[in-house]
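Have a look at the structure that comes next, please.
Note that one protein chain of the assembly has been removed; the remaining protein chains are unaltered in position.
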Amino acid sequence: MSPLRGALRWDTAVGVLLVAVFVTGLGTTDGFASRDNLAFAFNDIAEVALMALPMTLLVVAGQVDLSVASMLGLSSALTGQLWDSGWAFETIVPVVLLVGVAGGLLNGWLVTKVGLPSLAVTIGTLALYRGLASVVLGSNAITDFPETYAKWAVDTTTIPGTFITYPVALFIVLAVVAAVVLHATGLGRSLFAIGAQEDAAYFAGIRVKRIKLLLFVVTGLVSAFAGVVFTLRYGSARADNGSGFEMLVIASVLLGGIDFDGGKGTLFGAVAGVLLIGILKNLLTLNDVANEVQVIVTGLLLVASVLTPRLISTVSEWRHRRAAAATSSG
Amino acid sequence: ALAVTLAGCGGTTKKDSSDNGGDVKATDAKANPDAPLKKGLKLAFLPKQINNPYEKIVDDAGIEAAGEFGGKGKEVGPSDASASSQVSYINTLIQQRQDAILIAANDPNAVCGPLKQAMKKDIKVVAYDSDTAKECRQLFINQASSEEIGRSEVQHIAEQLDYKGEIAILSATQNATNQNTWIEFMKDELKKPKYKNMKLVKTAYGDDDDQKSFQETQGLLKAYPNLKGIISPTTVGIAAAARYISGSSYKGKVVINGLGTPNQMRKYVKDGTVEQFSLWDPKKLGYLGSYAAAALASGQITGAEGEKFKAGKLGEYTIGKDGEVILGPPTVFNKDNIDDFDF
Amino acid sequence: MSQADSTGVPVLALKGVNKSFGAVRALRDVSLELFPGEAHALAGENGAGKSTLIKTLAGVHRPDAGQVLLDGEPVVFHGPANARDVGIAVIYQEPTLFPDLSIAENIFMGRQPRRGLGRIDHKAVRSATAALMGRLGVALDPDRPARGLSIADQQIVEIAKALSFDARVLIMDEPTAALTGSETARLFSVVEALRAEGAAVLFISHRLEEIFRLCQRVTTLRDGRWVASEPLEGLTEDDLVRRMVGRDLDELYPKQDTRVGETALSVHRLTREGVFRDVSFEVRRGEIVALAGLVGAGRTEVAQAVFGVDRADAGEVRVAGTPLRPGSPNAAMAAGLALVPEDRRQRGLVMEMSIERNIGLTGLDRISGGGLVKRALERGRATDWATRLQLKYGKLSDHVGVLSGGNQQKVVLAKWLATDPAVLIVDEPTRGIDVGTKAEVHRLLSSLAAEGLAVLMVSSDLPEVLGMADRVLVMHEGRLVAEIPRAEATEESVMAAATGRTGKGRAAA
Partner (left out) sequence: MTATIEKPTAQAEAGRSARSLVDTVFRAREISIAGALVLLVLFTWIAEPRFLNDQGVKDLLLNAAILVLLAVGQSVVVVTRNIDLSVGSVVGLSAFACGKFVSGTDHGPLLVALLGIAVGMACGLVSGALVSFGKVPALVVTLGMLYIIQGIDYWWAEGEQINAADVPQSVLDLGSGSVLGIPYLPLISFAVLAVTAYFLRSYRSGRELYAIGSSPEAARLAGVPIRRRVLGAYVFSGAVAGFAGSLWLARFGTVVADNAHGWELTVVSAVVVGGVAIVGGVGTVWGAALGALLLTTIGSALSVLKVDSFWEDAIAGALLLAAISVDRIVNVRMTRALRKRSAR
């Protein structure tokens, strides 16, 4: 019974679905399996995937950060503006990352010190950071980033012999770190406790506020870094870079079975969710499936991600009840 | 290289990278003007946004044109017009080994990398409607020369107003490059002595938002009681302005001209609010793009200045500076011809 | 006293009911009959299935097998609303209020009196609530939101809700667990009145004397099985315990004599405006100090301020002589303080987490090595304490939410005892715990104290206070009004202080 139920968990199901989609792609679609395409397909979701990692931790702790995409945009705009005014790239990156930390601190401060709900706060900073991005860069687009750095972000540079690009490699490393933190450390346990029952966590001596603040800071930092990667990858800094990514990040995390109410989910699920969205998009596009159909598929997957486990447990409960009735009457 | 630059000046700055990213376009291939158009060419149209009504017309016409010379066209694209969203489609088109990509770029630079890759793989790239950086495509099909659009707008409205009176411009956003170029040419044209009795009082911005443009029109008419004419070189603006005026007391007293689509403007031309307006035929734009791409893919042209190719029923075109091909002067629509068009 | 006519038709009955949750068989072939005009007690250890039985009667659970009979006819309830509509009122073990709504709305939700066009008659709702409060002898403001009510006040609202039905059957799952004597007395007199009007009453309590006071018959459950249904007349408390536990019980208050050591906790002029003021006391090693008082006297708040989850406005707390950083439970824990909170569902436990993880939560650094949590250590810690407290559970990886109320309380105790504290503050340590376990908990506290632990015990259970405490501190309306040594502590002396009838001469040092 219980191993069966374990296998039917949604995050496992997303993993299986991911493999199935991948294998289907290999079998049916020309050009899907090529090194170039795979490198591209994964690299194309690198920023969303990077931001999904801290977002997973946040959502497990019952919080959310809707300002990630705006922070990406602000970081991109800043990178562009500073580069254009002659700063050295080696100076720009730390400065931009610091801005990310500051943005995260603001979110975290408003949530922990002022005591506002994170959804409300980050809807505000979503507008604020995006607004600052357009203040910084206006409607300009900055290009001509240094090839020495740009080449590390693009999909044509891969780890020799593989289709793994450097942003993706970074993602893999960070995903492992995040998985260990979430599932094998005391901090991870605390995150689950905070998400499931904040009061109880606080009464157990867990430093709830400090941990939340830390999470927001890390999210800001990673989003700012994603902004740098994005800028280099497209070779174009614009204030509207990555607009709307927040929904994509959240959709991937939710698709991976992370409970938005906090306290439940696995990092594996979130990673599988991100990759599934990326691979599916690539595969559907290769097969000339119209964009609107892709949008519908994303929606259906999200609905299925919560409906399927529900149906499965209803059915198994029902079967169990029948079995119990049978034994007690027999 | 990294070590050198670091040692050299303590960091990588913009100055160091000016000669980065060499020219990929180095096409050694010679043009063969007599080569026949290849059969079964695969052309892909990549609009700014798949739901843009205007680009839909362009692309449909292009796809139809491809049928004429035995090619196959298709339209793919994102549903949001952000800078980056076109990139994954370019990649896909490369994987699908299309013969040519026709793109209306959302961002001249963000699409550059993948387009260069496409050209490396011998996929021809033609920009239309909105150009990419020059080195990232072989041709740009320009709907009309900017100078011609700007000057002709002024000429048209001047004729309607008998060369006297106050006029205003209702533009899109403050940063729209093509709008601003046109407005510069309009101002330049107005400097000519024959317009000495005309005065440009204000340039308003409706942000290509129907409601905003509507309100801006209202504002213009309130603020400048002697206003005699409005030029709106944007399809959203001219339609909103016409809608406001047709339902107001200004109808018949204020002239509206600019760029609009016949379907949007038909009602106002028929009810007399608007006498005439202009636009290039987006169908012809698509048609020309399709033929240009086919000519490239068949080796008739390479994209060099001065080369010539035949674009079906539109006749012969010559490639101008920087690989630009100009569709031709805009069509002027009025009561007599508007029913011949449906877009 | 109208003895029920056992030969008549029961208003409500269960016949051969089975109910399982996954692998747990909570009820097996259980039958029960409730007659009009009779108060019927339901007895059993924690996890015996009492609450499950009640929820089956109330339409919350559907039996897997067996029947619910109403007036002798089988019925199927499709939900609590169904049962309510036929006149069954239920007070559940855990108060289930709407924190954001007013007390009046809480009581009449979905049944508000209406005026024209189906609109709610807000005035009538308020006055009916005020009348109910009058009947219960409390003066809670009908318009006050339920958020922030103490557990006891919440329980009173629940009682008022049940009374508002004019029900034929009144079912009460440990309604008195959080109440003090006087409130309990008031509740009983109201129940007596209802019973006299012909209502059937089903009553659960772990306080046996209450069962004997209120009820005529008792049904005993053990491990989900029916043991006996019999009149209480002629039964002794020991008989009843034997039915429940299946053996004779040891002493209930096994107070050991200990050597009192140096001061472990000292609280000096602690004040939280509007809640309590100027509270000073000491607890020494080896000592059990009880903090008594009426409901709402501010005991819980003092405990929380000492532990640092609430910030005090003034005053100082020292542990072993070192002042504690205020407002930091973390610092308190580091100094050797532990707090078993009153509200176990919100504050004591993370309901969706497993038993072992809940127990591990207070010692994350102790069960980790090299930054990583060691599963074996975590499980060892949980197994150890589950055994010591005789926790009744399926697997340690089960959610604590599925445990019975008493067993949940044990998990909270386990999680704090596992921190090896020097000072243990327990707020209502045995609320909802069965007699057997209660004795266990008392023995445990007693032996821990003997080992040198300092215990501050907040309790509303007077016999417990008298039985266990070396000293009794009494609070009245936010002030510490008396300190009574064990020898002088009697029901009268404590109650006199708690109700403010003592002269200030006896006030705490």
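Observations on the structure shown:
Think of it as A, B and C in the order they're written, each chain with its own count starting at 1.
Keep this in mind: a residue touches a chain if its C-beta (ideal position, glycine included) is under 8 Å from a C-beta of that chain, and two chains touch if they have at least 3 such contacts.
Given the structure is predicted, the values throughout are model-derived calculations rather than measurements.
In the full assembly, the chain not pictured is in contact with A, B, C, by the touch criterion defined above. Shown as candidates are B:Asn52, B:Gln155 or B:Thr203; the residue that touches the absent chain is B:Asn52. Within the complete assembly, B:Gln264 is the residue of B:Asn91, B:Thr217 or B:Gln264 that touches the hidden chain.
Within the whole complex, the absent chain has one touching residue among A:Thr56, A:Ser190 or A:Ser305, and that is A:Ser305.
As for the chain not pictured, it touches chain B at residues 50-53, 55-56, 79, 174, 210-211, 215, 218, 236, 239-240, 243, 247, 263-268.
Residue-level contact of chain A with the missing chain is found at 66, 110, 114-117, 119-121, 123-132, 134-135, 138-139, 244, 247, 250-251, 254, 259-261, 290-303, 305-307, 310.
Contacts to the hidden chain, counted on chain C, fall at residues 60, 79-82, 84-85, 90, 92, 96-101, 105, 109-110, 112, 114, 118-120, 122, 137-141, 143-145, 182-183, 185-186, 273-275, 277, 294, 296, 477-478, 499-501.
One rule holds for everything that comes next: only the chains that are shown with their structure count from here on.
Set against the Cα centre of chain A, the chain with the most distant centre is C. Rounded to a whole number, the gap between the C-alpha centres of chain A and chain C is 43 angstrom. Inter-chain spacing, taken between the CA centroids of chain A and chain B, is 37 Å.
Of all residues in chain A, only 180, 184-186, 188-190, 192-193, 196-197, 199-207, 263-264, 320-321, 324-325, 328-329 touch chain C in the complex they form. Taken in their complex, chain C has these residues touching chain A: 18, 20, 22, 28-29, 64-65, 309, 329-330, 332-333, 339, 341, 346-353, 357, 360-362, 364-365, 367-368, 371-373, 415.
Every residue of chain B that touches chain A in the complex is listed here, in rising order: 1-2, 5-6, 9-18, 20-21, 50, 74, 76-80, 82-84, 87-89, 91-92, 94-97, 107-110, 112-113, 117, 133, 173, 175.
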